[in-house]
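Selected chains only, in their assembly positions.
Just so it is clear, A and B label the chains in written order, and each chain counts residues from 1 on its own.
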Amino acid sequence: MIVSSSLQFKTVVGEMVDLTDRVRKAVEKSRVRNGTVVVFVPGATGAVTTIEFEPGLVRDMGEALERLAPRDLDYSHNLRWGDGNGHSHVRAAFLGPSLTVPIVEGALTLGTWQQIVFLELDNRPRDRRVVLQVMGE
Amino acid sequence: MIVSSSLQFKTVVGEMVDLTDRVRKAVEKSRVRNGTVVVFVPGATGAVTTIEFEPGLVRDMGEALERLAPRDLDYSHNLRWGDGNGHSHVRAAFLGPSLTVPIVEGALTLGTWQQIVFLELDNRPRDRRVVLQVMGE
């Protein structure tokens, strides 16, 4: 069985969005009991990963991203295209657009304090879509 | 065919654990000849990736993680929760909890000097479980 769906939501700059419940519901609706769900971001200035979703870590992740790819460097991307989001692209390429979570006996195999999150890395609010591909039996 | 299993092991702080042989055995036992294996960490202070598993790189990875998310910063996570492992969460979110490796004609498509590793990023020893989801035919 292969069941495709997508999540849609609006974001603000620097937002981390907890997708866990919505992914869980899509898996339940698919009736796949054993398999995987791929969570995929179409677009090059957002990313998915897992983290304990709490306000402290939202701030801590923002500061680590700023150390890796500071907003105010002279990015070649900005010099060419003028959209000012060179740091967004670099951060997204590091975190990656794709996450695969096993489904075992109907449940995601996440830890208790582990949430699936979307990170808005762009420098403006966005309408986002995340693709969910559930595969299994 | 979908075959779920898990690996269990104890870790010490900063440990890198070579999972390659155990993943290979799980794939052989599954009798899947062509497909994929997903290696997934339930929990938000550990990660999986691939690397040449040798003591020099264990140290080098530790130093790069310290540059990205130094242990002794004032993490908002630590101020709120007092468990002192803000750096662990940030590091794990960057490396990611999930790895997918193709299986072709019964073999993992790893390079000769490429091992599948678990990184213990927490600030205390842990009992760890890693989920393996083998899918294919």
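The rule is short, and it goes like this: a residue touches a chain if its C-beta (ideal position, glycine included) is under 8 Å from a C-beta of that chain, and two chains touch if they have at least 3 such contacts.
The structure displayed is predicted, hence computed values, not measured ones.
Taking the whole complex of the structure file rather than the 2 chains in place, the copy count of the single sequence reaches 3.
The rule is short, and it goes like this: only the chains that are shown with their structure count from here on.
Overlaying subunit A onto subunit B using CA atoms gives a rotation of 120 degrees, to the nearest 5.
Centroid to centroid, with C-alpha atoms defining each point, subunit A and subunit B lie 19 Å apart. Within the complex, the subunit A residues that touch subunit B are 34-36, 49-52, 54-57, 59-61, 63-64, 67-68, 94-96, 99-104, 109-111, 113-114, 135-137. Of all the residues in subunit B, the ones that touch subunit A in their complex are 2, 4, 38, 40-44, 68-69, 73, 75-81, 86, 89-90, 92-94, 96-98, 100, 131, 133, 135.
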